[in-house]
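My questions all concern the structure below.
Coming up: subunit A.
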Amino acid sequence: MATVEYRNIAKSFGHVEVMKDISFGIADREFVVLLGPSGCGKTTLLRMTAGLESVTNGDLLIGDRRVNDVHPRDRDIAMVFQNYALYPTMTVFDNIGFSLEVAKLPKAEIRKKVEWAAEILNLTPYLGRYPKELSGGQRQRVAMGRAMVRDAAVFLFDEPLSNLDAKLRTHMRVEIRQLHNRLGTTTIYVTHDQIEAMTMADKIVLMHAGRIMQIGTPDEVYERPNSKYVADFIGSPSMNFIAGAVETAGGGPRFVAEGVSIGLSPEIKAVPGQKVIMGVRPNDLGISDAGEIKGEVVLSETTGADVQIHLRVAGYDAVAVVPRDERRSAGTAINLSVLPGKVHLFDAATELRVA
Partner candidate 1 sequence: MNGSFSTRMLRTIAAWVVVAVFFFPIYYWTSVAFKHGNDIFNRPPKLFAFTPTFDNFQKVFGISLGSGGITVTPGGGNFYMAPRVWDSIVIATLSTVLAVAIATVAAYALSRMNFRGRHSFVGWVLSTRMMPPVAVAVPMFFIYKNFGLIDTYTGMVLIHALMNLPLAVLLMKSFFDDIPSEIDESAIVDGASRFMIFRRIVLPMAKGGVAATAVLCFIFSWTEFLFALTLTTTSLKTVPVVSSTFVTSIGTAWGNMAALGAASIIPAFIFILLVQKHLVRGLTMGSLKQ
Partner candidate 2 sequence: MKDSIRKAHLASVTDRFVRGQMDRRSFLRAASILGLGAGALGMGLGRRPFYGISQASAQEQELKPSAEITKWLSDVGKPFAGTTLRLATESTPPSNAIATQLKQYFEEATGIKVEIEVLPLEQVLQKLTLDVASSLGTYDLYYIDQSWAASFSQDVFDPREQLKNADLAMPNYNIDDFLKPLVDGIAMYEDRMVGVPYDIPIFITQYRKDIWDELKLPPPATLEDLLQASAAITDAKGPNMYGTSGQMKSGHYSLECDWTAWLWGHGGSIFGADGKFSGNDDAGLAAMAYWDKLKATMPPGVDGWTWDGEGQSVGQGVAASMLSWGEFFPFFDDPNASKVSGLMEAMVPPKPAATLRTVEQTGFGEIPGVGHQGGSSLAVSKYSKNPDAAWIFMQWATSADTQALITVLGGGTGPTRTSVYDDPRVLANARVGAGTTRHLPVVRDTIANYMGSEPDLPAWAELSSDMIPVALGKYFAGQSGTAKESLDALKTQVDDLVAKS
């Protein structure tokens, strides 16, 4: 088991700097998700951790050891690739046992470990098969099995579920998390899917354009996004944003935009007159005649338990998620309310949270 630490990591491909000054640490036994859209640098960071990509600048530590120049095989890591990278010419058994064979473990021990992993992953009946004879989910499990048997200090996952269908993905999510609970290995997991991040991570590292936008637990990231970017990226459906200004006329501070006027909680340290963007999550909006937000229904979508009402508010598109019996027909004018504590404010210029 081990900690991982990134100190001022930078990465360039030729003259193009793709990553700059990345610093954060991962605690032992922690499950960290690197989240971000494609091209944000999360996979590069993971590959640097694995040693498959060189570190241009800064220090990378696994445990207490600086591993910048350490060969992947000596970093005590295991990795699961997006396309699994199974060895097509080997059986499932050999695929899982390959690293042990490389390490020259005795045959019996290899067998024991492979069978142990197969047992956990429900792969026992398939040990004699070749990868091409397996379903997508089974291949995914084989890839995990390869990582499991290694007793590695760190597991690295590179978008391991992106090739699976939705149902299987949900299922595997749970399995991976359970596996982590069981083995407790420090895990770095790369994904662009915020649901995976939210459900699995102990800690989310949200990246954008080679920089870290926010680090925190799923709750922190969800509830206190520190920038408009993070707020927008996390949560489904996405947060609603309306540009306006802070006013203090008639009592406490209020957010005011066309057809919108919302009282803000006192803790918010907004300067009166400051141009801001207000963000409200669709789930935090409620229909109420006394609501301070006036909008017009464009469309109602039933998703099952809920109804998503698409609105026009102050010239912006917005969504509210309400219970299924609150359906409204298109063209109706409605009022919405929100609790002051659920309102997020971001500076219009810097897009950073106004706290």
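By definition in this document, a residue touches a chain if its C-beta (ideal position, glycine included) is under 8 Å from a C-beta of that chain, and two chains touch if they have at least 3 such contacts; residues count from 1.
How were these picked? Simply put, all candidates are chains of the complex that A comes from, given by their letters.
From a predicted model like this one, the values you see are computed outputs, not experimental measurements.
Q: Touching subunit A in this complex is which of 1 or 2?
A: So the chain touching subunit A in this assembly is 1.
Q: Give every residue of subunit A touching candidate 1 within the complex, in rising order.
A: So the residues of subunit A in touch with candidate 1 come to 50-52, 72-73, 77-79, 81-83, 85, 87-90, 98-99, 102-103, 132, 146, 150, 156.
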